[in-house]
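All remarks here apply to the structure that follows.
One protein chain is absent from this view; the other protein chains keep their places.
Up next, subunit A:
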Amino acid sequence: MTTAVETTGRTVKLEIQRQDNANGSTRWEKFEVPYRPGMNVISALMFIQQNPVTAEGQKTSPVTWDMNCLEEVCGACSMVINGRPRQSCSTLIDQLEQPIRLEPMRTFPVVRDLQVDRSRMFNALKKVKAWVPIDGSYDLGEGPRLPERKRQWAYELSKCMTCGVCMEACPNVSEKSSFIGPAPLSQVRLFNTHPTGAMNKDERLEAIMGDGGLANCGNSQNCVAACPKGIPLTTSIASLNRSTTVQMFRNFFGSDHMVD
């Protein structure tokens, strides 16, 4: 199938930080791609993939990046665009200053070019038990209902797509510290709000009171400024600060009740 490409004669200038493998050295390469109305960063990258030739006319390897849903829901295509971490699918060329500089999110291990390994985020979700346990050896029956107003509010927290933008923005997430970062913390607040999830809320609080947990937050509040989904990450963190304060006193002075 061929699509009629509207040619305008204009071009888009890009500078991409390349890296051939996980431990490879980095280099910058310049590209120039034909402009089309409504282009996003990914469509420019797709053109380069089809024509891996630099602006100087030299043949190079196609640029590697991650993508999946193309509608800012999956979180896979995050990269640093003109210095800011964001999704390459929802970032439109028209809104960017040129040359457009693309870099990988270096807070994560780089696999190749713009592709990074976000495993630490998924490991963190496992660590904090970011799920509602519903499996048992017998039928557990229906759980308590979530009040509608609470559901609407919790929906905002559930928009997190583990894209890693908050991790890249956070000055305390790096190989220098074991901080799990803002995204998994906010998930603790989400699942501790859920009526069935709340049945294990002490376990999640204990998890984020461990090493590399909640207390590593330094309140720079970059996460909430960077989050593409507008999740109130710093409110979640402050709220968890209160919950863990209570949990801390409960652990020491408290009764034999685990949860309430």
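Simple rule for what comes next: a contact is a pair of C-beta atoms (placed from the backbone, for glycine too) under 8 Å apart; a residue touches a chain by one contact, two chains touch by 3 or more; residues count from 1.
To be clear about the criterion, contacts and distances are computed from a predicted model.
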{"item": "Protein name (UniProt record) of the chain left out of view, among \"Succinate dehydrogenase subunit C\", \"Electron transfer flavoprotein subunit beta\", \"NADH-quinone oxidoreductase subunit H\" or \"Putative spermidine/putrescine transport system permease protein\"", "value": "\"Succinate dehydrogenase subunit C\""}
{"item": "Selected residue (touches chain absent from view) among A:Pro62, A:Pro144 or A:Gly210", "value": "A:Gly210"}
{"item": "Option from A:Thr26, A:Ser61 or A:Thr245 whose C-beta touches the chain left out", "value": "A:Thr245"}
{"item": "Residues of subunit A (touch criterion as defined above) contacting the omitted chain", "value": "83-84, 169, 171-172, 174, 176-177, 209-222, 225-226, 232, 234-235, 237-245, 248"}
